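Yeah, one chain of the complex is gone here, protein chain that is, but the others are all in their spots.
After this line comes chain A, so read on.
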């Protein structure tokens, strides 16, 4: 560097917007790819679970209790939701919390780029991971077990996008309320078990007793599970389930932006 040019102090120097934000996204993307463990749980694990379940012969047989569908048919949307749970609850909160804890946000506040840029990049990257994870589960489900592709169903796509919004807002809220990275991981683990249950990983929501099914349907992943299932059957998801997802996404986004502590 040379002697600082005596810039006229009142000259308007616009903040570099696009290029700087793109650079932040690119840098965070590279860091994202340097976490193989986290990538496995978000993208590899849901499909691996699907394959393991698909290897159980009875899961590939038509089940009259499920209206002639196979268990594996139910598990593709569950694998899609599992990827979202992994990314939003297990992976994202510790990253965002550590950025606050390590003073990365603080350092960024002294530059022309504000901290929301880096948080936004991380949230977007986790959203992309959710989409990749979903596509992988759907593709493997089709190729290995002949589970119908859902892409012709606009209701499926809509439910998936709403659920991604919900999951990201949930992860952001956890990052907001957790004071430390350790706390984020701990809260994440508890939330993880709840979300696994409501999304039907252990017991597909369709097979739960009526009362439990009603309660679970009020949770974001429970509603999503029902909506995806309905869409898979070729009908439009119930408005009630879409509405529940919209409410959760909006409420959690509000909570995250209200409670997020920058330091």
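Here is the rule we use: contacts are C-beta pairs under 8 Å (C-beta built on N, C-alpha and C of every residue); 3 or more make two chains touch, one makes a residue touch a chain; residues count from 1.
Everything that follows uses one rule, which is that contacts and distances are computed from a predicted model.
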(request) Write down which listed name, "ABC-type xenobiotic transporter", "Beta-ketoacyl-ACP synthase", "Dihydroorotase" or "Methionine biosynthesis protein MetW", is the UniProt protein name of the chain that is not shown. (result) "ABC-type xenobiotic transporter"
(request) From the listed residues A:102, A:182 or A:261, report the one that touches the chain absent from this view. (result) A:102
(request) Name every residue on chain A in touch with the hidden partner chain. (result) 1-7, 9-10, 12-16, 19-20, 23-24, 27, 30-31, 34-35, 99, 102-104, 106-107, 109-113
